[in-house]
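Heads up, one of the protein chains got dropped from this complex, but the rest are sitting where they should.
Up next is chain A:
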Amino acid sequence: MSGLGSEDRKRKSQWEEQAEEDNHPINTPRQTKRSRWDQTPQNSSSQTPQSTPSVRKQSRWDQTPTAPSATPSAQSKSRWDETPVDTSGTKKSRWDETPIGSTTTLGGATPVGTSGMMTPTAAQLAQTNPELYNQLKIEQDLDYRNRPLTDEDLDNMLPSDGYEIMEVPASYIPKRTQHVPSSTPLPGGETPYAMPEDRPMDAYGVQTIQPGPDMPELKPEDMKYFGGLLEEKDENVMTDEEKKERKIMTLLLKIKNGTPPMRKLALRYITLHARDLGAEPLFKQILPLLMAPTLEDQERHLLVKVIDRILYKLDDLVRPFVRNILMVIEPLLIEEDYFARVEGREIISNLAKAAGLPTMIATMRPNIDNHDDFVRNTTARAFAVVASALGIPSLLPFLKAVCQSKKSWQARHTGIKIVQQIAVLMGCAILPHLRQLVEIVEQGLKDSEIKVKTMTALAIAALAEASAPYGIESFDTVLRPLWDGLKKHGGKSLAAFLKAIGFIIPLMDPIHASHYTKTIMDVVIRQFSSPDEEMKKIVLKVVKQCVSAEGIEPNFVLTKILQPFFASFWIRRMALERRNYKQLVETTIEIGVKVGTTPVLDRLVPLIKDESEPFRRMVIEATAGVINKLGSASIDHRQEELLMDGLLYAFTEQVLDDSPIILNSIQIILNALGTRCKPYLAQIAGIISVRLNNKMAKVRQHAADLINRVAAVMNLCGEESKMGHLGLILYEYLGEEYPEVLGSILGALKGIVTVIGMDKMTPPIKDLLPRLTPILKNRHEKVQENCIELVGRIADRGSSHVPGKEWMRICFELLDLLKAHRKSIRRAAINTFGYIANAIGPSDVLATLLNNLKVQERQNRVCTTVAIAIVADTCSPFTVLPALMNEYRVPELNVQNGVLKSMSFLFEYIGEMGKDYIYAVTPLLEDALMDRDLVHRQTACTVVKHMALGVYGMNCEDALVHLLNYVWPNVFETSPHVINAVMEAIEGLRVALGPCIMMMYVLQGLYHPSRRVRNVYWKIYNILYIGNQDALTPVYPVLPNDPDNNYHRGELFYCL
């Protein structure tokens, strides 16, 4: 704990100082709760005359338990004073703790009296997450509201005239219930309390909470870090250091809390000036922020981004701070949140690249044999990240040395763990180094320390898992020791050894795999009944691996494994935990694949009617999985009856959850059974129609969902009349209020329409569609999505059933859907435009769409342009282009750009059909490419690109060269999107025109006197070169010879 501990101590004390100096504002709303725990920056001027300075000074650390009671106070009613006095002896322990070691969380309402826990330690802080923090906020707010009223409060509330303060009767003994405050005050003494209106801000000495005119708001919990910004200071008086510090603080605040543009600017500034601002001041502020317990995911992400950027810039300047950065970042590697881990990895990998391997090793080396398990764990993970950033080979010598370390077993343990983590992190990328890695860890199997042995086995398991299905030869040397280990060990290490062997077996060739499986199976089966959760998971995994390996005979599985497997794993308890559940289902499916459906289903089907719902779900999922893999051919009549019976039971009894597993499984099983379902369909339809009428929304929703799933099978079984009937019922329920249910009902209708077709649909389409039009207005996403898909389907297949007027009405409704957040809705809406245009002719639809180009909202316009292009694609371009080009004459930027954009999509969609239209649109493009507006030129370039790629080889070179002449002057644009579009246009033209013509353009500027020109031209040259290296050889210029050099390339001049 050498490094980490001391560092932490420093951090903590800083934090403490800060809290004490900080005279800041919002700290605590409970003035009445004056006690030593408050020690805080409370503004004593407010309402508490008796809190003498001497009291305030008393830091909680000097620990005279009597101190608070020494201040005689009228406010002794505060329940804080009732808290039993803490014994000071144990107080110290907090400092000796490794911060991370302690596991108490803040939320756990630290009971008063538990010594040493009154203020959250840094460890606790580290474990606080924003949700917890908010919860705290609420609880403390409630605490404040429920506090005992003081005399002062009463004075404020009640008028002074006509009231008299009575003496407390002598007989009155207050009932003192021990009120346990919901939590300890928050770090730094500030309570996360938003300003209450009834107490003026001045009471806290705060003028504003917004540090400046163009600054983002400060959240109360930010005060600790950004409080400095609130102090009015004269820039001239400050030293350079202070100015820098303030600047950084401003930037960080903008990045953390600001609006996106603000953030962008600040981020850019901090990146560009990272070296000027200096590594130390930067990290001094960023790192504590990153450690803040109240940091939200988004804010953490932003700060990580800052570090990322400045790391690149600072490069070797970060070296002195590697230790500090690592200390903050390493804990991220074992965070529960996936994204936190990824970001941690990203920073460490960038850090490794910036600081270099020697620094990284030197910094992390001491932690390798740290006696704290946690430190070693994070260090191992950090090393694995370094290995993935700098390449495994560079780390191999170091790993070798560590794994053979004689000094302590901890070092060996960590070394082996690094190898394991490398395997986990890098997957199959370890293959080239597999042999070395195995060699590095292998003597760990003979280690005297049991933990090292276990870790070695786990590392080998990870290596084998990562390298599957290759690399068995690298494991030859460890097979024997692993084998011996199986016999010697028990408990956790046995689990590790089993895991290793379980992962190696799939790599073996069939004969060996079979042999080894047979030998270890006895051990594995014995462990079936192990009570250890971890062992259970490993055993399941091993069974899965072994069973799926080639060379294991089904008979062996059938006789040896099946019986004990079902007996010990198919129990209700397994369904409770997600990972067990998944593993069990996978393993069962794997066994099913090996031994066939019947033996597995024989055991599973009777379990379907179990009373525990999670268990039923697990059984059904496994059943469906097996049937999905193997089909239903070997299910006999009796089993089929049982299965259907069980399925319907499970469906009707489903109450708990929203997970679609049961519905999916029913769908899979019914589809597999195919026409064999026919006898059961009547029953299913009956159940559905009854349940559609149920009082509970969930039940109705499930019923509607089921229709969607079984529609295909019903059609297969020739039950059209039943579906028609169901369709009518659904039609009646279109007035449903619950959007979730309505969405499902629409989905069910869609399912029915899809399989029985537009003509046979009941209710007839002409009745159905008018009912759908108003539903399109519904704002719920599920409803929108299902509705638009249903409408789209009708427009596609059965547009003739509905008058054109109705379609136009729908068109208008659709425009609104282009605003939808979900992409699938927008896409469905756009496609529907295409179908409708196809049905009623493009002109009306087009007019609507072109009008929509005038709207302000960008997303809406973009979707409209796509829709126009799709209409053009479905109804041939000549029906659309004239109107579109006419629209370009509207002198309005948005419209013109919209037109260009639709043309870009249009030419992309129509591809080589574009050759017929290229001459028609050339004048328009000429105009656009010469426009002053950048976006015009950019979009026109995109059009040219798509056009050029579409007409490649179609004899349109004349028009394309003409357009190239207009594109070319734009090569010097600097705006990123524009230059990108221009380069793409040039590349498109390169394909269509060939590199030789392009080369003639490029040659003009390759040796231009201006570097800026040369840069651009060489970039284009490189594009040509990479695309058409060979074709360039005949067009290279003829270079005159020098006295020294012969530049002549004569071969191509040969003439016979």
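Rule of thumb we're sticking to: a contact is a pair of C-beta atoms (placed from the backbone, for glycine too) under 8 Å apart; a residue touches a chain by one contact, two chains touch by 3 or more; residues count from 1.
As a convention for this text, contacts and distances are computed from a predicted model.
Q: UniProt name of the unshown chain, from "ER membrane protein complex subunit 3", "Splicing factor subunit", "DNA replication complex GINS protein PSF3" or "GPI transamidase component GAB1"?
A: "Splicing factor subunit"
Q: Among A:Tyr470, A:Phe972 or A:Tyr1047, which one touches the chain that has been omitted from the display?
A: Spelled out, the listed residue whose C-beta touches the missing chain is A:Tyr1047.
Q: Using the touch definition up top, pick the residue from A:Leu663, A:Ala697 or A:Leu1032 that touches the left-out chain.
A: Once the missing chain is taken into account, the touching residue is A:Leu1032.
Q: Could you please point out the chain A residues that touch the chain left off the display?
A: Per the touch rule, chain A residues meeting the hidden chain are 267-268, 271, 309, 976, 980, 1006-1007, 1011, 1014-1015, 1018-1019, 1021-1023, 1025-1026, 1029-1030, 1032-1033, 1036, 1039, 1042, 1044-1047, 1049, 1051-1052, 1054-1056.
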